[in-house]
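Read through the structure below, which is laid out as structure tokens, and then see the notes.
Removed: one protein chain of the complex. Kept in place: all other protein chains.
Chain nomenclature is as follows: A and B, assigned in order of appearance, with residue numbering initiated at 1 for each chain independently.
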């Protein structure tokens, strides 16, 4: 399965995580090949899925296998080559020339941005997760000191990062407040959170007042704020992860200098496109398609192209742990957008050069424009 | 209009109702050819619709008519052959080899599972509706005795059934509780319900506490719980029938031994696919397409194939009353999935044998696996 007409377009992957830097058992591999937190239902297999199908067809040949290889042969060959060689081959085949690596979900053996740079031979820059920073400072802070401690750590981490990400969707949903919660509101909410956390040693932050304040701290730094939208793991309640809920927040931040990047967006791609149409400071990607939609990824790319200005779409893989995910995502994006642009040229909507220009913009140019970081 | 490449795949229809066992007037036929509870708008016709179009093209030739027959000729021929011959021909042409018949909406002349078995010459098993059982025991129960009376009747009916169904979506929406409402909560809610019901002789159950308890009774029996999702008759408020709302309930029931089957799912097919991806105990079908999407059914099948593991999709007709609905549904499913799998084979995603395997799984194998009933 080839990458189609856009095979030579360089990609700036504006949202991904690190690969896992060791060999994996079959069970571990399958655990990374789904957003589910649990094993498959009895009588079903994880790789009998859109991702499984796409992964073997796209990655098999890069590992010298027939494209219709079996899962067993694929995993055997993967073991034989070893994770380094597999990673080297798959990242190179993806044509990704820059990675923005979100580091907020650290796990043993997951590559840092620096390691991703070395493994890929391309620049890799860091995006920090607001909630992770809050949870990092929590054990040694106080309700009254929380915001200052959080901001100090955020500023320290931002010296080495190009943006922030929030997983509000996983924690309390996307009803972010129209203005920063006050210090008094935050102190009250932090007192409750820290009390429970210190009793349970579980510092997961989920209070909506606190999350809103974290995001507003990001906004005040006039940086890019990535927002997880829609499909993710089972922590998400989808209806609370509808980006429409961000509307009051988006109105309030329009002239702040911050830019908002909506991530993944499935099944709310149309809602995300509308917000990117309406608000000058909103961009979006359809990275959910990267691993999980497999052969259906083009359908979602088409949705993303329905209403938003073409300068507002971004490429991202949302890859995590498996090197396969970077390549599957990149290939599906190239094929899907390529087929659509070819159709538009054939039907008379675009001149060929215009199609090339839009492909280059969505592949990398828009992200370069967005992350250049000059606030308006 | 033929059934395409999957014409020989046996179907296990995991959610349908019974045919009506008598001849119908034109008005009665049209009443069963829509989910609307009322006659058509002035100047419009019920059969000028996706179902009308699909019904005549697919069923006409089976009744010896030209596929572009008129509604008048179709209904005339139907009358001429008589309902028994029409039913015999259309069910046989559907290639359905097993029926799970939901009996919770009894109406005069609607076939029971036993009668469906005789009419079709294939096994037909029963699914019971929780709300109907509650309404059955209501006139002779008390607030304190309601749960015990309900459970006794449920257990009696389950001796002869393969699962339960809830129409919570029609009654109170899908915000089912994360744990069974307590006996005290149920008694209080039942007191209000039974008081009003005995005064009005209208025993329709709609209280969210009571509905949640009914569903939890189903869960505790470690059986399949079918959940109506999305489009149905005008009792549904669609936004309350979004399966995303089930997320807390799904988290809470994951290890219960019950399995959840989301029915119809239109226009929330993507949300249903995500839930089937995330939760090992969730399956889904797109039975809304059976009669009502007509030529557009393939679009919805494509949505169902976007993210869920292929072991989690089920076939269902949701047919009710009209024998046409079983055949239209089966034909549209065969054509739609067949075209998609052919495309995936042609584009290199699937080996032909793999496509056949997935078709057989979705047509019947997954339902056999699901309804085999061994709780995990």
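The working rule: contacts are C-beta pairs under 8 Å (C-beta built on N, C-alpha and C of every residue); 3 or more make two chains touch, one makes a residue touch a chain.
Being a predicted model, the structure only gives us computed values, none of them experimental.
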- Query: Out of A:51, A:279, A:292 or A:333, which touches the unshown chain?
  - Reply: A:279
- Missing-chain contact, candidates B:67, B:179 or B:372, resolves to B:67
- Query: Residues on chain B that touch the omitted chain in the whole complex?
  - Reply: 1, 34-46, 48-50, 53-54, 57, 67-68, 231, 233-234, 236-239, 266-267, 292-296, 299-300
- Kindly note down the residues of chain A that lie in touch with the hidden chain. 242, 244-245, 247-248, 251, 254, 259, 270-271, 274, 277-281, 302, 305-312, 344, 347-351, 354, 358, 361, 366, 369, 374, 376
